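Before we start, here is the structure in question, set down as structure tokens.
Every protein chain of the complex appears in place save one, which is left out.
Labels run A and B following the written order; every chain starts at residue 1.
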Amino acid sequence: MTRPISKPEPPPNFSLREIAMIVGGEVIGDEQVRIRGINSLELAERGEISFLTNSRFKESLAATSATAVILQQQTPLFRGPQVIVSNPRISHARLAAVFAPDVPRFPGVSDRSFCHESCLLGKNVSVYPNVYIEEGAVIGEETVLFPGVYIGGGVRIGNRAVIYPNVAILRDCRIGNDVIIHAGTVIGSDGFGFVRDGAQSIKIPQLGIVQIDDRVEIGANNCIDRAAFGRTWIRSGVKTDNLVQIAHNVTIGEDTVIVAQVGISGSVRVGRQVVLGGQVGIADHLEVGDGVMIASQSGVAKSIAPGQVVSGTPTMPHRLWLRVSGLLTRLPEYNTRLRSLEKRVKELEETDEE
Amino acid sequence: MTRPISKPEPPPNFSLREIAMIVGGEVIGDEQVRIRGINSLELAERGEISFLTNSRFKESLAATSATAVILQQQTPLFRGPQVIVSNPRISHARLAAVFAPDVPRFPGVSDRSFCHESCLLGKNVSVYPNVYIEEGAVIGEETVLFPGVYIGGGVRIGNRAVIYPNVAILRDCRIGNDVIIHAGTVIGSDGFGFVRDGAQSIKIPQLGIVQIDDRVEIGANNCIDRAAFGRTWIRSGVKTDNLVQIAHNVTIGEDTVIVAQVGISGSVRVGRQVVLGGQVGIADHLEVGDGVMIASQSGVAKSIAPGQVVSGTPTMPHRLWLRVSGLLTRLPEYNTRLRSLEKRVKELEETDEE
Partner (left out) sequence: MTRPISKPEPPPNFSLREIAMIVGGEVIGDEQVRIRGINSLELAERGEISFLTNSRFKESLAATSATAVILQQQTPLFRGPQVIVSNPRISHARLAAVFAPDVPRFPGVSDRSFCHESCLLGKNVSVYPNVYIEEGAVIGEETVLFPGVYIGGGVRIGNRAVIYPNVAILRDCRIGNDVIIHAGTVIGSDGFGFVRDGAQSIKIPQLGIVQIDDRVEIGANNCIDRAAFGRTWIRSGVKTDNLVQIAHNVTIGEDTVIVAQVGISGSVRVGRQVVLGGQVGIADHLEVGDGVMIASQSGVAKSIAPGQVVSGTPTMPHRLWLRVSGLLTRLPEYNTRLRSLEKRVKELEETDEE
């Protein structure tokens, strides 16, 4: 089965003056140069704009082939036109959005998708071939479901969501507006609940759901389990990287950022604007306060008060961890020094006894 | 393509007397109240039953809106009818099973699935659209294959198995009865076997299979690799959480429980009724004895005798780990104390020399 070739739109192309309006900046130099893309200082070619977000990379300004650059302060290191902004990182995000290709959209609902007749599909949904939508699901306006997506019975997805290939969202889960879920992720698999009966593990059926609020972005191959009762709750603005595990009944507060391969055990409550570094593990039923930062690979075995910056296994204040981890390599030396001291003290004691 | 709307069954609804019979308990209070669901103490509403499994949550008994509760001993904290049982956790599991929605079943074999004509399908199998079943596969009675499932050539799956969306089970693997495999899991990908030939890695084709015995439950996005020769073997009753990695030729003993993000290297033998905490890593060719418990994030570099409880990297007895990890933060202090001691001993020595 084939689809006709779409007429390619001409690539976007702006004057530097227009660029400056988009990012709210001020042009120094020729406002009329045309900009057809954005790139890093190293990779930029003629016709592209670049940006300086970190003074570490200042040397690249002299070497770049970019036609214009965005930065916080005018610099003599770059000879072309400059756009001065208060936050070049935000300008980068905005301009990249302008030049990024649109998310491709299958036109309408493919007749090679499978959609239960009880489903409600909003205006302008894009449902690719090989999508399966179970009984009673509701899909909001403008939402895109890529091939291989499975939507379970009673699932509700908001408007303008993008659900990438082979994502499974199981029965009754709730997904908000403007949510992005990357490929291979599983939302609403059963929480890991068993009770021992002699040697055997008896399954505890998981009766709750997963609720994902607005503007959440979930990485690829994540697993977010449904609650035993009630909901596993990912609140608005949360961003997760790839291969993240979120167990049943966890709550993640607004605008928290979770780096790849983090594992969060059952019933943990993570606050707002928390940052969890890669491969962090958090034991069950703990609380992680608002604004906490936990360094990569840390093992969290007790709750953490708001605002703390912690590292290590078990976690300790980050500054202490830096000292402790630096001293670890000196353990062999300590051993030697202790032995030497013991010998010397013994000699002193013997001298004293004489 | 659409499917007709199914007539919803009325939700289950029992008298408390019937509930007591299901869980083998004794009612104190009104046996005739109707129960239409089970929930946690915090979330329960009128008409629902709840349960107390941990005396930590005793306060919730007074506040709950549940119509009845299940517990081990009668309590004055809850004023409604009570069901007394010997193990409220097991009662929870049983009642949740009663009230849980059935696994949805596509009626029969979808003509939008792809099933090689040599396959044998048992009675009452449910094969959703977008399932692919390769040559010579055998699927047992009552088994459900959700959309996006791939069944390789010669695979055998037992009765009453539930294979969730986008699971891949590759050629010749064996899956037992009453097995559940959650979404996105890969069974039978090639073991990671290479041999260096100069700079290059030459692939060692993996000729074995994965065998999963009865009553196993595998979490979402797991990877269980086929053996180099023979089988990677997950024995009956094993439960794995999400994102678990099990390498080629591993054997996992009966009723072992493996928490999320564990990684088990090649040819490891894990015993029966072992518990592996989240993010544990086990090096290749080791043995983990029956009944061992390994705490989260531990790094196992040597074999562990049966019955041990261990933690840390490298692993040590759990009680020792608690002491060691508590002392880690005192390394800076030790450093200071050592230096102070060295100075004082030097002074003593100089005094003595005088």
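Convention: a residue touches a chain if its C-beta (ideal position, glycine included) is under 8 Å from a C-beta of that chain, and two chains touch if they have at least 3 such contacts.
What you see is a predicted model, and the numbers here were worked out from it, not measured in a lab.
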item	value
Residue, one of A:G25, A:G176 or A:G237, that touches the chain absent here	A:G237
Residue in contact with the excluded chain [from B:M21, B:V103, B:L120 or B:L207]	B:L207
Chain not shown: contacting residue from A:N39, A:S118 or A:S189	A:N39
Which of A:S118, A:N159, A:Q279 or A:T315 contacts the chain that the document leaves out	A:Q279
In subunit B, positions touching the absent partner	111-118, 130, 132, 134-135, 148, 150, 152-153, 166, 168, 170-171, 184-186, 189-190, 192, 194-195, 197, 199-207, 221, 223, 225, 228-230, 243, 245, 247, 261, 263, 265, 279, 281, 283, 299, 312-314, 316, 320, 323-324, 327-328, 330, 334, 337-338, 341, 344-345, 348, 351
Missing-chain contacts mapped onto subunit A	1-6, 38-40, 42-43, 87, 89-90, 92-94, 96-97, 99-101, 104, 112, 128-130, 146-148, 164-166, 180, 182-184, 215, 217, 219-221, 237, 239, 241-243, 254-255, 257, 259-261, 272-273, 278-279, 296-297, 325, 328-329, 331-332, 334-335, 338, 341-342, 345, 348-349, 352
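The criterion applied here is as follows: only the chains that are shown with their structure count from here on.
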item	value
Length of the line joining the C-alpha centres of subunit A and subunit B, rounded to whole Å	25
